[in-house]
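Structure record follows, encoded as structure tokens.
For this view, one protein chain was removed and the others were kept in their places.
Chain IDs A, B, C, D and E follow the sequence of writing; residue 1 opens each chain.
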Amino acid sequence: MKFGILVNEGPYTHEASDTAYQFVKAALMKGHEIYRVFFYHDGVNNGTRLTVPPQDDRNIVKRWSDLAALHKLDLVVCVAAAQRRGLIDASEAKRHGKDADNIAPGFRISGLGQLIEAGIQADRLVVFGG
Amino acid sequence: MKFGILVNEGPYTHEASDTAYQFVKAALMKGHEIYRVFFYHDGVNNGTRLTVPPQDDRNIVKRWSDLAALHKLDLVVCVAAAQRRGLIDASEAKRHGKDADNIAPGFRISGLGQLIEAGIQADRLVVFGG
Amino acid sequence: MLHTVNKSPFDNGTLETCLKFAQRGSAVLLIEDGVYAAARDTAVSNRMQEAAKSVSIYALKPDVEARGLQNRVMDGVRLVDYGGFVDLVVDHNTVQSWL
Amino acid sequence: MLHTVNKSPFDNGTLETCLKFAQRGSAVLLIEDGVYAAARDTAVSNRMQEAAKSVSIYALKPDVEARGLQNRVMDGVRLVDYGGFVDLVVDHNTVQSWL
Amino acid sequence: MAKETEGGVAKKFLYVNRKAPYGSIYALESLEVVLIGAAFEQDVSVAFVGDGVYQLTKGQDTKGLEMKNFSPTFRALEDYDVTKLYVEEEALRTRGLSESDLVVPVELVSAQRMTEIMEGQDVILSF
Partner (left out) sequence: MAKETEGGVAKKFLYVNRKAPYGSIYALESLEVVLIGAAFEQDVSVAFVGDGVYQLTKGQDTKGLEMKNFSPTFRALEDYDVTKLYVEEEALRTRGLSESDLVVPVELVSAQRMTEIMEGQDVILSF
């Protein structure tokens, strides 16, 4: 079965990102397909490569990046939500005259249409929020 | 009177940062002193210079930076909370091998002791949260 | 003591918790989504009228206006602007934010 | 339909709202802080027992264990792991997350 | 439940709004999803339950907050062919509100009717 996943809260602050990650991992292990993971609201903050979590804690961003690399997951960060919160990639940085970017490997920035499309294409859309 | 201010939520997502900003501005207009504004939990995200808010919306980060410049405010971002969430300055970036930093002008990163000290030194500590 | 409450009273227990611990004579300032508790004729307005007998209730005017409540504020709730919020903090020894 | 609830039932109305709209025969999965509603002998356990007569109640085991509730789960609540969560989603046509 | 359209099969999308505006950004960002989603020619409904009904109230004046008042945007939904707006009647009543306090025409529904609407969907996005 094909799943779409929506993550609405940032890493560490709320458990939503953890639950979504464990759900995705379990779905993959059962042979399901993850059509897309879409990050909205504060969920966009899952896509920054600048976190330095405590040594004895999980690395939420890296966990997403690694899982994406292993399973060719499509991790999409909403551009509008990302702009409000300071999550940008190199081309966005250039376009808006910013001197740095912070997006993590495996994530891409795109529009809200990608969420709707996931709702259309996937058999189930599951929302993880705060 | 001397005020300490604690901001616990990020820009745009919760109104806490707006309320804290308006409170600080009003206190300054009344001739009070702002001993320090401390950013904790998701509040650290107020300190990123990479936001690109919509044209017709307020620019929360710039508003803090401008107010800090005008009134020599001490805007302190908690280092532990910031590391979890990917808010870093140049020296933190270097120390942790990150290739970019994102802190905005007028903010500095320091420890939680700065919050306790604000509680001790200020006549009132006011908490703005989510 | 000054208490602030920033949550709507309908889907959340924050206001109730604040009132449980607010001593007679203290002040309660409704801010952000907390201002919905200041409206007349709601499921919590009796509770608020009762509370107003033992504590002073204030509501932050810019938040009241943003939510279209300016003509619905119940008797006994005083509106303050951000400067009034500052004055309330000055006038009380401590502030407790109920989040 | 599968409903998920991720808030504690004590300071928040999310569970109550979910139960209000959950049709007889649907499934309710308690996750994250929502699992506190699965505990025996609390102020909401009668409400949950009542709800269990018309909907199937599940709780996410890793969340139950993290909160030390493993020996307190009330009769009639079924524990599932993340794989069981996936199966519940597969077995129902839609999922509604009550946040 | 999906219905056939020229472009293929349209899915039934329901957006469920449970949060008041301005205190947090969920209400505004939910509306942004509805607007973008309207371009996809699906079968769209929007539900307002609990504090979500506050999003639709008249008389919002956000100047003091320096925020944008987005309540007029709900009036534009009709131009996007988003016309099925359902409001939980009890939520309105609990908050001392009636249909005349809202910025757009809506269908007031009982909890039972709202349940049926929810049960009839393919995709539910909750905020």
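Following the convention adopted for this analysis, a residue touches a chain if its C-beta (ideal position, glycine included) is under 8 Å from a C-beta of that chain, and two chains touch if they have at least 3 such contacts.
What you see is a predicted model, and the numbers here were worked out from it, not measured in a lab.
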{"item": "Neighbouring displayed chains - absent chain, whole complex", "value": "A, B, C, D"}
{"item": "Chain not shown, touching residues in chain B", "value": "6, 8, 40-41, 80-81, 84, 111-113, 115-117, 119-120, 125, 127, 129"}
{"item": "Residue ranges of chain D at the interface with the undisplayed chain", "value": "6-8, 10-11, 32-33, 36, 39-43, 45, 61-63, 65-72, 81"}
{"item": "Chain A, residues in touch with the chain not shown (by the definition above)", "value": "12-15, 18, 22, 56-58, 130"}
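To be clear about the criterion, only the chains that are shown with their structure count from here on.
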{"item": "Other chains in touch with both chain A and chain B", "value": "E"}
{"item": "Pair joined by more contacting C-beta pairs (C-E or A-E)", "value": "C-E"}
{"item": "Length of the line joining the C-alpha centres of chain B and chain C, rounded to whole Å", "value": "26"}
{"item": "Centre distance in Å when chain B and chain D are each reduced to the mean of their C-alpha atoms", "value": "38"}
{"item": "In chain C, residues with contacts to at least two other chains", "value": "6, 10-11, 32-33, 62-63, 81"}
{"item": "Where chain A touches two or more other chains at once, by residue number", "value": "8, 41, 80, 84, 125, 127, 129"}
{"item": "Chains grouped in pairs wherever the two touch, ordered by label", "value": "A-B, A-D, A-E, B-C, B-E, C-D, C-E, D-E"}
